[in-house]
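Shown here: the complex without one of its protein chains, the others still in place.
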Amino acid sequence: MSLTLLALNCTLKPTGASSTDAFLSLVLDAFQAEGVTGEVVRVAAHDVKPGVSSDEGDGDAWPAIRAKVLAADILLIGTPIWMGQPSSVSKRVLERLDAFLGETDDASRTPAYGKVAAVAVVGNEDGAHHVSAELYQALADVGFTIPAGGPSYWVGEAMGRTDFKDLEAVPETVSTTNRMLVKNTVHVARLLKENPYPGY
Amino acid sequence: MSLTLLALNCTLKPTGASSTDAFLSLVLDAFQAEGVTGEVVRVAAHDVKPGVSSDEGDGDAWPAIRAKVLAADILLIGTPIWMGQPSSVSKRVLERLDAFLGETDDASRTPAYGKVAAVAVVGNEDGAHHVSAELYQALADVGFTIPAGGPSYWVGEAMGRTDFKDLEAVPETVSTTNRMLVKNTVHVARLLKENPYPGY
Amino acid sequence: MSLTLLALNCTLKPTGASSTDAFLSLVLDAFQAEGVTGEVVRVAAHDVKPGVSSDEGDGDAWPAIRAKVLAADILLIGTPIWMGQPSSVSKRVLERLDAFLGETDDASRTPAYGKVAAVAVVGNEDGAHHVSAELYQALADVGFTIPAGGPSYWVGEAMGRTDFKDLEAVPETVSTTNRMLVKNTVHVARLLKENPYPGY
Partner (left out) sequence: MSLTLLALNCTLKPTGASSTDAFLSLVLDAFQAEGVTGEVVRVAAHDVKPGVSSDEGDGDAWPAIRAKVLAADILLIGTPIWMGQPSSVSKRVLERLDAFLGETDDASRTPAYGKVAAVAVVGNEDGAHHVSAELYQALADVGFTIPAGGPSYWVGEAMGRTDFKDLEAVPETVSTTNRMLVKNTVHVARLLKENPYPGY
C-alpha cells in the first residue's frame, strides 16, 4: 500500500531561502526512503484568508490547499518559531482546519479521521516543545492522529542567532529523530488506512 | 482481544470528593461499554517523589504506579485545571514518565510505544485545551500515541465557581465526547497491540 | 497627566459584527471613565504582511499601525480564541512587534519600554488563560510591562456556541474585571510615564 504526504511550510517568508524549507527537505527525504511521496506547499506564497470556514471566497487560496490535505494520508506541518511560539501562518492553517469540525460524516468522523499528522519545528534558540504542543492539540481536536515519539526539531543555544539553513552539517540528533518520526508516522498511517476509525 | 486501562486521577486532593473523579467515572463507564476494564489511581494519595527517574528510592510510590502503566494498554490521565493549567500532580506524573526516554529497547522504542494515551480535563471555567496541549506533547514525546478527536472535558462559564461534581445533570456534550474518545482510543489501541511499532 | 491607548482588535473578520469588538467597546468605556482615550484598529481590515521587521515593504499596513503603537501609552490587545489559542491575527501582531528587539536605544531599551500592555480575550467556551499567557510572554519579551490582575475575558460553558456579542446582558464578572484591569493598567502607565525605565 502506498502512502502520500502533504507538507505545509509555514515560514513567514513568501519566497527565498527558509530554514523550515531546509528542514522539511530532510524530513521528506526520510519519508521517500520509506516509499512515501509528497510535495511541500509554502503557505505564505498563497493568499490564505483569515477565517474558520473551508472557503472564505473571493481569491481565497485555502480551498486548493485543503484539497491537497484531503488527498494525502499524512499531513506534515513545518513551522519556524517566533517568540517561542508557532508562526502566525501555521496558526492560520489550524484555524482553516477548524472547519473540519462542522464537516463530519454519518459516523461523526471529520475529514481528518484516518489521517496522521507529523510536526517539524525549526528555530534559532527555543520553543520547539511548546510549538508541537499547540499543533498537536489543534490537530488532534480536528481529527488527526498523533503517532508516538514527538516532533522532529532543531533549536540552537539560548539567544543564539544561527539559522538551521546555515549550519555546517546536519546534527546527528536531527537525522535520528527524523528517521524515527518517519517510521512511526508511516506505521500509524498504514494501520489507519487499512482500518478506518469506526466513529459512532 | 481484550484491552486494559489505567486511569490516573491527578486531583490535588488526596482524599474526598473530586470533580476529576466524577468525570473519570463517566469515562470509565464508557470504556467498560466497549469491553475495556481498568482502575483509577488517585495519585495525590500516594507519595510520588519529585524527579525524572523511574525510582527515586526511599518511600517513592511511583514504581508501583509505573508497573500499572506498563501493564495497561491505555493510559487515561484525568486532571483538574488550576489557573488555566494542568495540576502539579499531573505535571509530576509526566516528569516521572520522562524516564521512559532512557529505557528504550533494541529498536529504540520506549516502554510507551504501542500504548495509547487519552486525556480528560475538568475545571470550573477555562483551560481545557491548553491542558490537553501540554499533556499530549509530553505523552507523545515519551512514546504514547494520541488518537483522533481531542480530549474529553468540561468547563463552566468564565469566572464561574460551579464544580462538575455538583452539576445537576451530565451535559449531553460530555456524554457524546466521552463516547467518541472511547471509540477512537480503543480503535488505535487494538491496532497497535496487534501491530507493534517497528522502531529502527 | 493624560494617557492614550491603542486597541488592536485581532478578530479574523475584516468587517462585520465581532464579539471581540463588542468586548473591546466595554473595556474602552471603562478606560474612558478614567480619562484615557484611544481608538480601536481592526487589524484584519488591513494588509499586515507576515514577517518580523517593522516594514515589510510594498503595501504593508504595519508601519501605520506601528506608528499608532508608538504614539500610545497603553497597548490593549483584544483577541478571539480559536481552538483554545490566540488568533493568527494576534500572532501576526506579536511577530511584527518582535522587531522592537532590534530597535533599542543607547540604554538598551526597546520602543515598548515604559508602555503598558493589557489583554482582553473572548471565546465561546475555553482558552482565555492560555491566550493571555502567550500574549503576556511575547509582550513582556519586547518590552511592555504587564500590570497586576490578569486579563479581562469571557468564555461560555464547554462546547457552547453562544457568542459574547449575542449575550442578553453583560455578565457582572466582566464589568468588575474590566474595571480592575483599567485601574491597574492606568496606575502602572502613569508611573512609568513619569518615571522611565533607566535601562543600562
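Per-chain numbering from 1; labels A, B and C assigned in written order.
To be clear about the criterion, contacts are C-beta pairs under 8 Å (C-beta built on N, C-alpha and C of every residue); 3 or more make two chains touch, one makes a residue touch a chain.
The structure displayed is predicted, hence computed values, not measured ones.
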Of A:K13, A:R66, A:R109 or A:H130, which residue touches the hidden chain?
-> A:H130
Listed in rising order, the chain B residues that touch the chain left out are 12-14, 44, 50-52, 82-89, 91-92, 94-95, 98, 134, 137-138, 141
Could you list which residues of chain C touch the chain missing from the display?
-> 108, 110, 112-114, 129-130, 132-134, 136-137, 140-141, 143-150, 179-180, 183-184, 187-188, 191-192, 195, 197-200
Mind listing the chain A residues that contact the chain we can't see here?
-> 83-85, 125-130, 133, 153-159, 171, 173-174, 177
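We take it that only the chains that are shown with their structure count from here on.
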Greatest centre-to-centre gap (Cα means) from chain B is with chain C
Distance-wise, how many Å sit between the C-alpha centres of chain A and chain C, to the nearest whole number?
-> 29
CA centre of chain B versus CA centre of chain C: separation in Å?
-> 35
Calculate how many whole Å lie between the centre of chain A and the centre of chain B, each centre taken as the average of the chain's C-alpha atoms.
-> 25
Where chain A touches two or more other chains simultaneously, the residues are 134, 137, 141
